[in-house]
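Only one protein chain is missing; all other protein chains are in place.
Chain IDs A, B and C follow the sequence of writing; residue 1 opens each chain.
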Amino acid sequence: MYFYALMMNGIPVGVIGGSGYTGRELSALLGSHGGVDVRFATSESEAGRPSAARGVTLARAEDVRPEDAEVVFLCVPHGEAVPWMERLRGAGVRVVDLTADHRPGSGREDGVVYGLPELVGERIAGAAAVANPGCYPTGMLLALTPLCRAGLIDTSRPVVVNAASGVTGAGRSPRRELLFGEVFGDYRAYGLGNGHRHLLEVRTTLPGLDVLFVPHLLPVARGILETMAVPVPDGAGAADVREAWAGVHAGGPAVRVLDEGVPSLSDVVSTDVLALGAVDNDGLARPTVTVVAALDNLGKGAAGQAVQNMNLMLGFDAGRGLRC
Amino acid sequence: MYFYALMMNGIPVGVIGGSGYTGRELSALLGSHGGVDVRFATSESEAGRPSAARGVTLARAEDVRPEDAEVVFLCVPHGEAVPWMERLRGAGVRVVDLTADHRPGSGREDGVVYGLPELVGERIAGAAAVANPGCYPTGMLLALTPLCRAGLIDTSRPVVVNAASGVTGAGRSPRRELLFGEVFGDYRAYGLGNGHRHLLEVRTTLPGLDVLFVPHLLPVARGILETMAVPVPDGAGAADVREAWAGVHAGGPAVRVLDEGVPSLSDVVSTDVLALGAVDNDGLARPTVTVVAALDNLGKGAAGQAVQNMNLMLGFDAGRGLRC
Amino acid sequence: MYFYALMMNGIPVGVIGGSGYTGRELSALLGSHGGVDVRFATSESEAGRPSAARGVTLARAEDVRPEDAEVVFLCVPHGEAVPWMERLRGAGVRVVDLTADHRPGSGREDGVVYGLPELVGERIAGAAAVANPGCYPTGMLLALTPLCRAGLIDTSRPVVVNAASGVTGAGRSPRRELLFGEVFGDYRAYGLGNGHRHLLEVRTTLPGLDVLFVPHLLPVARGILETMAVPVPDGAGAADVREAWAGVHAGGPAVRVLDEGVPSLSDVVSTDVLALGAVDNDGLARPTVTVVAALDNLGKGAAGQAVQNMNLMLGFDAGRGLRC
Partner (left out) sequence: MYFYALMMNGIPVGVIGGSGYTGRELSALLGSHGGVDVRFATSESEAGRPSAARGVTLARAEDVRPEDAEVVFLCVPHGEAVPWMERLRGAGVRVVDLTADHRPGSGREDGVVYGLPELVGERIAGAAAVANPGCYPTGMLLALTPLCRAGLIDTSRPVVVNAASGVTGAGRSPRRELLFGEVFGDYRAYGLGNGHRHLLEVRTTLPGLDVLFVPHLLPVARGILETMAVPVPDGAGAADVREAWAGVHAGGPAVRVLDEGVPSLSDVVSTDVLALGAVDNDGLARPTVTVVAALDNLGKGAAGQAVQNMNLMLGFDAGRGLRC
């Protein structure tokens, strides 16, 4: 194996679950990364077909040797990452888990670093296991955490988050409500009642915050736009928000703070960037800033962030292989 | 003319501006209404081509006699309805103005009834002129007014409205940002800063309310979904909201209150119905109900409501000719 | 039952398979037809939920009495209509079968009239059973049969048909390749090799014709556009084609022949009309006319035509209840 790695000139990595939307996006990024060598990408349903990593054929999980990889990515359905995590950590393989199984609030976060590079970058470098954040929480937390730290959120009032996601965010398993004939021309709220799984990550990470989160299904393939009504202290406004962001995000490869206005979905689709914008509002009794976060649910919201985490774990430049 | 009207067995009406999205939708509804006779539909750019009202050819405004109609609909660009209103009222012709020119807050609302049939039905019957409400305000006001009347809104907190509209809401004039190549796969907030023209109607109609309104452009042709975070008094909830709606809207042809859950866009596209739903939220410091209003911007949000107003003005059943 | 029918003032009909795209479209048309009374609409997966026929709740097939209906529509998956047909005909119930099971070439067409009203209208009136044509063949046969009859096709050369259909044409059962995430932004040929099931209907009906048929999956919900390269005899052209069409289709409610140019999909979506246009071509060694047929796969291509057939069977006006 040493000889092979030398030949390939890359650190061996692997993908468990390489045929879903996230697994394919990740495989493609890893395949063109340059610093790593994709040893395997698994799929039970599409074994034998080419993976999205150039030159790598999808194989059944039982036919690959995950222990040969230095880092393994878990792109399995939510709930199925737990046994993989145990097996791989037992074998000394480092793991980036893209499921919700080890995220904050899951009850399984012990010894697992929550992989938001912009907020805890230094901890990721040495992590044996990383829980890759959810797509919606990535936008909310990278927008709101710097504001919390700077005292720019009036916590006596709720933050109202209306979010919209493209359909790939719901996965690639056939379900009637995700058929083209159902989604085309439609737009709907879902996960109502403020109990969406993703909220747990946000609440656990920002415990003092009152958040109302309403996700919507958008008739596009990719992308998330989160529109947040952020209550700010008297006298504060969008300029302060941008300044707080700049303090945390300046210099990072994967977050872009707009000087004015707000980003749109097409600004970030098929990239690994999160774009942030803030605007003041007129005519309200108390000041509220409209914050918009835009990201690709498969990019910075999943595969791009996983690669960014891997870069930190393996000592590469944080932005290597990313579309930024 | 008496003889002709007799033959056609319908009350003579006309459309100024019959080739835009709203003018066409309205012409089609009037053409199949059965109780009226479309005497003319005008268009400067498409004169000579068939209108959407069966059997009626588009004509230049200078070539028609608006005074021959009993009711004339104004589907001209915002700002151009003022001289038409003067001319027609001077001639004793009743007017339904679909522009913003005579709506609450415009400064020109004197002698003009704001045409929300569910809220002021009795006043419309005798009106000489009706200002047809905006598409966004229709959803907001029909959802929120019953709640205000019932004391179900905690006015110490703002109502946060995130709305999304299909592209026909922006009209049919060629603009780069409305090209298919720009909108396809995109989603964006616009009208930021809480100063959207439509807010004026809402604020004037519900003066005690603190509203933050953020509209978005949705990559579909038709339909509006408005997701509202409505602060309610302690102890109140979605069931109370539905009950308040039922008290106002039960029996009307054009508003449907869902027993549970919330409507989606496809429930109402190409209909003249406004659908309303309400859901309670967990995990918030103070109670907030998520209200969703869905309507077709060209249906109940424009042409459908205009026909509903006309029905009341002319003594027809309120729902005649509507897709309810 | 006599008393009930009297009360409802309609002939009793029923739908087997009321929750697929075709079954819902058909139920909606029947529900607003006015001359019939929808006694039942079945669904195994959605029993208990409202059907698309106003006031009718979906029920399991075992819980309805098909024998109570005068006409029953079969909207089951292809292959499942055979036992239904036997049972219903045994009970003296007339049947409109929307599956492929009894169409020309199926081997089961004995005693079943192929329901193309424009071509065999008189035979449908007295039929005990009607095979409702496929969506693609409807366009091809209503365009080409009048030309064959008029000697306007040079049968020494093939007719090349490139067709594109919206996704509802593939049904509502969950399949990965029909997910929104797969179809959005895509366009593809399928059914390659000239062996598409629908060709059988065309070949059996027009045996002398050499047809190359290539269907494509279009990223829209509804509608079929068929672009046909029709070889015509020397000296013949588009004007002759239109004249031949006029001879067959003039006066019918569901076929519209354009005076010039060709129809687009949006001309016919959500209608029960087939639109036909023809254009001459320059620069070819031998004359070929481009014929375009546009129809809604759920309208004239399925449910609309089924209602048209029912109208003939029951003595209603052919166009009653249709969106023409």
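What we mean here is this: a contact is a pair of C-beta atoms (placed from the backbone, for glycine too) under 8 Å apart; a residue touches a chain by one contact, two chains touch by 3 or more.
Only a predicted model underlies this, so the values are computations on that prediction, with no experimental measurement involved.
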Which of C:R149, C:R197 or C:H216 contacts the chain that the document leaves out: C:H216
Hidden partner chain, touching residue among C:G55, C:G107, C:G283 or C:G315: C:G283
Chain B, residues in touch with the chain not shown (by the definition above): 21, 166-168, 172-176, 178-185, 219-221
Residues of chain C (touch criterion as defined above) contacting the omitted chain: 157-158, 160, 162, 164, 182, 185-189, 192-195, 199, 203, 210, 212, 214, 216, 218-223, 225, 227, 229, 261-262, 264-266, 269, 279-286, 288, 290, 292
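Operating definition for what follows: only the chains that are shown with their structure count from here on.
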Chain located farthest away, centre of chain A as origin (C-alpha): C
Centre-to-centre distance between chain C and chain B (centres being mean Cα positions), rounded to whole Å: 36
Per-residue multi-chain contacts in chain B, two or more chains: 185
